[in-house]
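Note sheet for the following structure.
Missing here is one protein chain; the remaining ones are kept as they sit in the complex.
Chains here go by letter, A and B, matching the order in which they are written, and residues are numbered from 1 within each.
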Amino acid sequence: MKFSYGKGLKTVLGAVAAIFVFASGGIAIAQDKDPIVVGYIGSFASDTGLSTIRGAEIAIDELNAAGGVLGGRQIKFVKADTREDVVEGVKAYEYLNDVENADFIISGSIDDVSLGWLERMAEYKTPTLDTWTSYVGIIDKVVQEYDKYKMYFMNIACDEALATLYIDFGKDVLSEQMGYKSTVLMYEDTAFGVSIAGLVRDLLAPEAGISIADEIIYDANTVDFAPLFNNAADSGADFIYLVSSVRSQVPASQYVKLQVPIPMTGVNVAAFGQDFWNDTGGLGGGTSTLSPVPAVGMALDDRTQAFIDKYKERYGDERPIYPHFNGFNAYYGIYTVFDAAEQAGGFEPLDDWVKAMEDGDLKLEKDGELWFRYAFWKPGEIEPRTNREYTHNIKFDLTEPFDDGSPAMVVVQWYEDGNVAVIYPEKFANGTFREPSWIQ
Amino acid sequence: MSALKTPLQRGIAAWLVFAIVMVVLPHLVGTGVTRSFVFAMYLAIFAISWDVMSGRTGYISFGHPFLIGIGGYTTALLTYHLHWPLYFSIPTAVLMTMIGGTLFFFPALRIRGTYFALVTLAFMELIYGLVQVIAPKVTGGTRGLSGLDSLVTGAIPNYYLALVVLLILGFSMWLLIRTHIGTALSAIGMDEDAVRASGINVTKLKLFTFMLSAFTAGLGGALYVHYLGSIAPRALFDVGFLFQILVACLLGGAGTITGPIAGAFFLTFLLEWLRPYIPGSERFLIYGTFALILYVMQPNGLHELIRLGIKRLGLLAPGRRAS
Partner (left out) sequence: MTQILVQGLVLSGFYALIAVGFTLIFSVGRVLNLAYGSFLMLGGYIYYQGAQVAGLPKFPSLIIAAIAGAVFGMLVYRILVKRLSGNVVAVEIATLILAVVVQAAVILIFSPSPKSMWPLVPGVLRIGDASVTYNIFIAAVTSWVLLGGLFLFIGTTHMGRAIRAVSMDPKGAVISGIDPEKVNILTWAISGSFGAIAGVFLATYTQLDPNMWVTPLIIAVAVVIVGGIGSILGSLVAAHIIGMLETITTSLIAAELRGVATMLIIIAVLLVAPRGLFGKSEL
């Protein structure tokens, strides 16, 4: 590289140090091989951040206990906090590379934080697996500039795939089963809210035959949802379609407190976690949301159930009491990443590891059916339904019977008794869509 | 040392020493430390910009991220969408920031102190709201834009780029506050009407310093986003970012130019040094508490502490006279 002088100096120092070690009896030489360093980048304290950390930790401990990786080397797990701040994220990525010399980085970052450090990733060329952001814009970058971003993998179905499958829910359940004809679209003024609302407007409504009676955009810091819910109820629509990613407990619990007279579904990020019920003080009933998989309330295959048992035993009542989807994806992500590394003989050369990742395939079955699958879309591979490429996104499936990959999403509903169930698609469903009890 | 009689000479000598140390530094430390220095230098540039506008005059800006953000967003949008070369987009960004600076200047004709601070804060909150709502396809909305062109790549070239800008801006502003302009700015901070009565064109002087501050903020902001390679509303129009700039200036010593630079270096490294030992959120609690204690003990900042220290040394060593 360019820092010849600095490197030279370090080499000299290294040589001096080596001489000292030899002189003092060569004890260090017989020590174990260098550990492989796995870095974590993301928030330390949020439920989503903790899910990724714990999922990765459990997998790493299992691998270490089984004798290590790549010819018996132990894995060392180091973490760098982003506080969900974009610039802190860049600093954290630099730290993991420059100070900790991470061989591989697992991320629990949100959209703008991932976009922030993405350029550093391309510069350091460090293999990186994202488990939380589902922003299709990042996958687009891999598709368009494969050479620059090929070390990036996303272990969750991107938002576009989520939305595509979700439209089927609108058609099959909201329209055909429930007989809803019109909706009022209520969404927050964030990029997330605006883009999901756009999909609903352009796709859900026309394809499912549901008309949009009214649209309400609200400020993400709104304190009082009463005027919004009143407008929504007055619009004459059959149900509310809510899109909320920021402070999502607020609309969910105010919906219950105000006993809004029409049903509500949509996307509520807070409802992705098992802690949602306690967080709303028991006022979360009726909320249904699409969720990335594996979602809360979802039946699990044996291996995943073993992971959950281990998780509960290890973390008990500490929140999150049950991992969010990214906790599962981090757990299996560590396995797929090291399977690929074993195939390629390590993380270098990068192209070999990337190739091995693209060829990797981890299938999990339940009752003889494919349940989850951890594999990635290859460059040039076309997804048949949307007719486009999703290079290095997790291999998802958008059509029944979901035998080609995990579904891009499921819909879960929180009932008023505090239970949560998957209500769509049918293959995974263990409950049905219900309107809240106060609606006549 | 004995040749350096006046404070000015001693100051210039100190700048020279600082410059030499900074030029040699990347060859002595690892890439991680070099990278941290780049962030520290950008924070120092922003702190200088704040110090020029607010350090002496009493026109406290709570909206500096607004100016930095204009610079950053202008060059980001021009290069990302219209593929302008950086050599055109960065000067344009600086120009736009100076136009944005006049938005701060007009309120300053009527109000000052706390009220001025609040108007500038309102500007920042306003643009934070607007960037996300208006034309999110162009600005990237909440997620912002990633994959911006870079002027130079790698830790060391970026280090020297930031260093050159910091040294030129810092040294010239430092010289400036040593002229009668600096004195007049301090006088404005104490009693603006008296300064006006003494025949100085206060409005012109204020406009000049506001433009200088906006120039610095715009240039720093534009280079900063190209260094980051990405831009997002939360990274710029954010109370946390404002907080860092303010604390760097006030902890270092407002109105002195060198103080804010020292403050910026101190804060950045405090956080980075804590990282390996305290990786989690405790780090920010310690950092905040430390800043609070230091600030309450000495509101005039590190600059004052160092000055007092030197003075005491001067008293102990009779050969040198304290300034």
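Heads up, the rule we're going with is that contacts are C-beta pairs under 8 Å (C-beta built on N, C-alpha and C of every residue); 3 or more make two chains touch, one makes a residue touch a chain.
Everything numeric in this text was worked out from a predicted model, so none of it was measured.
Asker: Which displayed chains make contact with the chain that has been left out?
Answerer: Looking at the entire complex, the absent chain's contacts are A, B.
Asker: Given that one chain is not shown, which residue among B:Leu78, B:Val202, B:Val225 or B:Leu246 touches it?
Answerer: Among B:Leu78, B:Val202, B:Val225 or B:Leu246, only B:Leu246 touches the chain that is not shown.
Asker: From the list A:Gly67, A:Pro206, A:Gly281 or A:Pro401, pick the residue that touches the absent chain.
Answerer: Of the candidates A:Gly67, A:Pro206, A:Gly281 or A:Pro401, A:Gly281 is in touch with the missing chain.
Asker: Of the residues listed, B:Leu118, B:Leu151 or B:Leu167, which one is in contact with the missing chain?
Answerer: The single option touching the absent chain is B:Leu118.
Asker: Using the touch definition up top, pick the residue from A:Thr52, A:Thr82, A:Ser253 or A:Asn268 that touches the left-out chain.
Answerer: A:Ser253
Asker: Just name the one of A:Pro206, A:Pro227 or A:Gly418 that touches the chain not displayed here.
Answerer: That would be A:Pro227, which touches the missing chain.
Asker: On subunit A, where is the contact patch with the chain that was removed from view?
Answerer: Counting only subunit A, the missing chain is touched by 43, 45-47, 189, 216-219, 221-224, 226-228, 230-231, 247, 249-250, 252-254, 257-259, 270, 275, 278-284, 319.
Asker: Would you write out the residues of subunit B that touch the absent chain, in ascending order?
Answerer: 58, 60, 106-107, 110-111, 113-115, 117-119, 121-123, 125-126, 129-130, 133, 239-240, 243, 246-247, 250, 281-282, 284-285, 288-289, 291-292, 295-296, 299
As a convention for this text, only the chains that are shown with their structure count from here on.
Asker: Roughly how far is subunit A from subunit B, centre to centre by C-alpha average, rounded to an integer in Å?
Answerer: Roughly 37 Å, centre to centre.
Asker: Help me check something: in the complex, which residues belonging to subunit B touch subunit A?
Answerer: Result: residues 26-32, 35-36, 39, 129, 132-133, 136, 140-148, 150, 153-157, 228-230, 232, 234-235, 240-241, 272, 275-276, 279-281, 283-284 of subunit B touch subunit A.
Asker: Using the touch definition from the top, list the residues of subunit A that touch subunit B in their complex.
Answerer: 2-3, 5-6, 9, 44-45, 79-81, 83, 85-87, 90-91, 94-95, 98-99, 111-112, 115-116, 118-120, 123, 135, 137, 141, 189-192, 194, 219
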